[in-house]
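The other protein chains are all here in position, but one chain of the complex has been omitted.
Note that the chains take the letters A, B and C in the order they are written out, and that residue 1 is the start of every chain.
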Amino acid sequence: MNDPIVLAYSEEQEQFRDVVRDFLSKVSPESEVRRLMETDEGFDRTVWHRMATDLGLQGLIIPEEYGGSGASFRELGVVLEQMGAALLTAPYLSTSVLATGVLLRCGDDSARADYLPGIASGETVATLALAEESGRWDLEDVETRAVRGNGRWRLNGTKNFVLDGHVADLVLVAARTASGVGLFAVDTRAGGVGREPLSTMDQTRKQARLDFRDAPARLIGAEGSAAEVLPVVLDLAAVALAAEQVGGARRCLEMSVAHAGERVQFGRPIGSFQAVKHKCADVLVEVESAQSIVQRALWAASEPGDDLPVLAAMAGSYCSDAYVRAAAENIQIHGAMGFSWEFSAHLYLKRAKSSELLLGSAACHRRRLAGLLGL
Amino acid sequence: MNDPIVLAYSEEQEQFRDVVRDFLSKVSPESEVRRLMETDEGFDRTVWHRMATDLGLQGLIIPEEYGGSGASFRELGVVLEQMGAALLTAPYLSTSVLATGVLLRCGDDSARADYLPGIASGETVATLALAEESGRWDLEDVETRAVRGNGRWRLNGTKNFVLDGHVADLVLVAARTASGVGLFAVDTRAGGVGREPLSTMDQTRKQARLDFRDAPARLIGAEGSAAEVLPVVLDLAAVALAAEQVGGARRCLEMSVAHAGERVQFGRPIGSFQAVKHKCADVLVEVESAQSIVQRALWAASEPGDDLPVLAAMAGSYCSDAYVRAAAENIQIHGAMGFSWEFSAHLYLKRAKSSELLLGSAACHRRRLAGLLGL
Amino acid sequence: MTGLLRRLLTATPPASTDETVFLERQFDLGLAWVQFPVGSGGLGASRSLQAVVRRVLTQAGAPTQDEYLRNALGVGMIAPALVEHGHREQWNRWLRPLFTGAEIWCQLFSEPGAGSDIAALTTRAVREGGEWVVNGQKIWTTAAHRARRGLLLARTDPQAPRHRGLTAFVVDMGAPGVEVRPLRQIDGSAHLNEVFFTDLRVPDADRIGGEGEGWQVALTILMNERVSIGGGVADEGGGAIAEAIELWHRTAVRDDVMRDRLVRLWIQAESARLLNLRAAHNYDTNVPGPEGSIAKLVYAQLKQQVYELCLDLKGPRGMLFGSYNMHHPEDHVPDDFEIQRRYLFARGDSIGGGSSEVMRNILGERVLGLPKEPRPAG
Partner (left out) sequence: MTGLLRRLLTATPPASTDETVFLERQFDLGLAWVQFPVGSGGLGASRSLQAVVRRVLTQAGAPTQDEYLRNALGVGMIAPALVEHGHREQWNRWLRPLFTGAEIWCQLFSEPGAGSDIAALTTRAVREGGEWVVNGQKIWTTAAHRARRGLLLARTDPQAPRHRGLTAFVVDMGAPGVEVRPLRQIDGSAHLNEVFFTDLRVPDADRIGGEGEGWQVALTILMNERVSIGGGVADEGGGAIAEAIELWHRTAVRDDVMRDRLVRLWIQAESARLLNLRAAHNYDTNVPGPEGSIAKLVYAQLKQQVYELCLDLKGPRGMLFGSYNMHHPEDHVPDDFEIQRRYLFARGDSIGGGSSEVMRNILGERVLGLPKEPRPAG
């Protein structure tokens, strides 16, 4: 490990971060977040295309040969932090982390060539469908079946909690065959896929329930390859989500500090009271700690090495807790206003709590970590 | 349950409390606590006799026919709270809760008649020896054996963490026979008992390791009766200890508040800073909550009924945590002085942490409670 | 009093009597608030007897405290302040319809610039002959949209020091010059309102207490509020842990770490319940003391932690929700996602009715006697 290098963003990364932040402040102000979260689609296709064409965000970690820019996971982290801070409502985690992650690691050049350019260009919204009734992202719980007949695969079963499943053009589905659980690409326009949006607590991230009835599918990689591919993809997703969480937590802290410095009660800014000041200090400590973990974890996600599982579990546990704490304290510091619909603090709490439950709770991450550490 | 009656001390109980407090403030000021904790015996026999003759404390819950005053466990709770507050260094928990508890519940009138009057009069220091190498107060871990030969029982084995075992005249020993674990009375002056004082973190409560080598013993109650008697006695002991803990925690809070009101830093009493004020408020909430639990638990310990195990586990868990918290915050609020040997705050922390570990940790109590509640 | 109770229950048997009729009769017999003066819903008796009345009537199936919840603020907080600071003519006009629920009351204290800090209010009342002209804005007002009357705190003397320039009035919420706008909260519901006053005219006869004595009126209400919220949330708090336990039994994937959290919270809920019984005992026998502040603080934290655990127990299903559509609480239709709603709503428990920070100040200063924050220099 070469820690000192890991823990500071490079100058280029910081410039890139500023570009992304400026872009998001224009295309995803709070008013847009609120508009989009009330829509069925939940994102703005024009903005989605500009993300791809102006900044190349969807193709960030896609190799140049497939139309991307071949950047590392560290640059992806920079983007996700800013998206988390802005509560961007768009199918980015699903498309550019989950689906892209599967395609990059599936060992199937032909699938890569067929799908990645569309993702990079902003044409294709894609996602991964793994969890079923239990909601757990666990291969053991997969009951959806893939059956081959007349040279074509067809899927039957139900996937639940599919991120952006209601708008995805391409769904990568984990389905069971005789050789174990494999990965299958389903074109949602090709029929056989019923989609039902879920009503989510976090309105800024949409989820859906997908019913596959003899849905035509294409095998990605080898049969039964999910056991090899998905654990890595889920670790990467945990790191990506953690970057988003840190970005959100830091924004909550900034909101708290700004309010505490301005709001006067009992003849003083409330931030001069230790009850508020120390709350902010404690949140600062957690945000900085979370940031340190995320930067280290992004490094692990960028380089070959065997420390990714430990760092993903660490990041998943710590950043989930830190974000929920920062979002809850932000409401508290804002008082009745923080609790009101009109002010944005509640949107962050809902995002924070839902993010914690998305890929397994903080406690689940710790249980996994105990195993990895031999404790 | 008739809660409202339970939760307030009666006027008589409050008067009794004041008498005990005044007595302890005279016989057990900090200077005496410090003197006695450095001695081998760890208590003052003159004071011990005065406790019995002037206030009847050792005989409090012993029936009048055996020389006691036949009061309820609620009065015992009043006494223990004050002893905890004063850090009284005397073999009271061992003699008047553990040993007395066993004798009262052993169903052996002859043993009661032989031993209880000596306890009530202050002649006899007594204790219970249950834990062995593991330190757990669990019948399963008992390996000490009792064997009958020539009409006499003899004990062989080693007991550890025996409260006041180094000074007890009478030791009630849990020992294994063919009929399970039974209870045996051993006169430590009769030979066959090796005693080694333990070096304890809490110097105000002494413990010892006892070696029994063919020690002559008297069977108390029926053979194998420990399984019936000891669980109740241990529940009572947990409630008694919780009363002591609340008394200690409240004293810590009083010390904190007094210091915070007087000590000036940055031109203000430190208690006017919210960091200190809110810490005190949080400790107050825990002390009052602990007090409510203890008063309810003392009621359960006084009356026949089946709610004792739940309340004992509740009290053991909550009051252990509350005392450690109050003692630790007391050190923090006193700053460097709180951390110094010369000031008494550390004595309370040591008592608090040791008390938590004495009869099973707070977490153990919660595990037991989960079972009792069917969770 | 036993005789009066018997008369009430005999003349108007709860089972066969219209609720309003029963409550009118209860008021007329002086059994509404026994500690109030005769003729004003009371008997001039000791406050401790109210607990007896409550117990007897509840056992007899009379409208319980739950029924009063429609007008909880009026019955529990405002009425005692009217009796303490108002006069008989006012009692005669307001107390009976208040008790029966015919007239709902709200409390008009908080302002955008003054949430916890009531002494900083700026809503103005200016005297013009026998009337006062009120201009300003109130916020976070419970039940304002269905209230007939409101207890208003307004500044009548801008020159006086902060606390001293306030006066209390009763305002007619239907009068011209009063506009009520709903405020949505975190879960989309509108429990609270904004209230705007534009040249509202209030007769001087509706002033409560003397000019400049509004702070004392507010204090009476706030002390009663904490006891009331303490008592009210006691049941809710108990409800929360019961929900968690029920959910635990229905949860398939459980582990020891969650179990330990649940048991810990169960102990806290039980200790809070026992603590609250002590507080209720004091409330019944004495003037409201600071125990309500402990209860409020404890229950706010407890409910937040319990619902946090509930969501964790639900796992991915905790991410689901019903509808965020705006609605008044009385129109709420429960769905399958009530626990999520309560999780969100519990964040308000440490804010409304005095924030947890203010509660800790009160405990530190009023119970423990620690020194107050110094006023800033200048």
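Just so we're on the same page, a residue touches a chain if its C-beta (ideal position, glycine included) is under 8 Å from a C-beta of that chain, and two chains touch if they have at least 3 such contacts.
Small disclaimer: the values here were computed from a predicted structure and weren't measured.
Asks: Touch as defined at the start, partner being the missing chain; which of A:16, A:66 or A:318 qualifies?
Replies: Only one listed residue reaches the unshown chain, and that is A:318.
Asks: Pick out which of B:47, B:276 or B:326 touches the chain that's been left out of the picture.
Replies: B:276
Asks: Residue by residue, what part of chain A touches the chain that was omitted?
Replies: These residues touch the chain not displayed: 3-4, 7-8, 253, 257, 260-261, 268-269, 271-272, 274, 276-278, 280-282, 284-285, 288-290, 292-293, 295-296, 314, 317-318, 363, 366-367, 369-370, 373, 375.
Asks: For the chain that got dropped from the picture, name the residues of chain C it touches.
Replies: Those residues of chain C that touch the unshown chain are 255-257, 260, 374-378.
Asks: Residue by residue, what part of chain B touches the chain that was omitted?
Replies: Here the touching residues of chain B are 131, 134-136, 160-161, 198-203, 207, 264-268, 273, 275-276, 328, 331-332, 335-336, 338-342, 346, 349-350, 353-354, 357-358, 361, 363, 367.
By definition in this document, only the chains that are shown with their structure count from here on.
Asks: Between chain B and chain C, what's the gap in Å when you average each chain's C-alpha atoms?
Replies: Distance between chain centres: 43 Å.
Asks: Nearest whole angstrom, what separates the Cα centre of chain A from the Cα centre of chain B?
Replies: 54
Asks: Give the residues of chain A that touch two or more other chains, as numbers and ranges in rising order.
Replies: Expected reply: 273, 275.
Asks: Quick check on chain C: which residues sit in contact with 2+ other chains?
Replies: Chain C, residues with two or more chain partners: 357, 360, 373.
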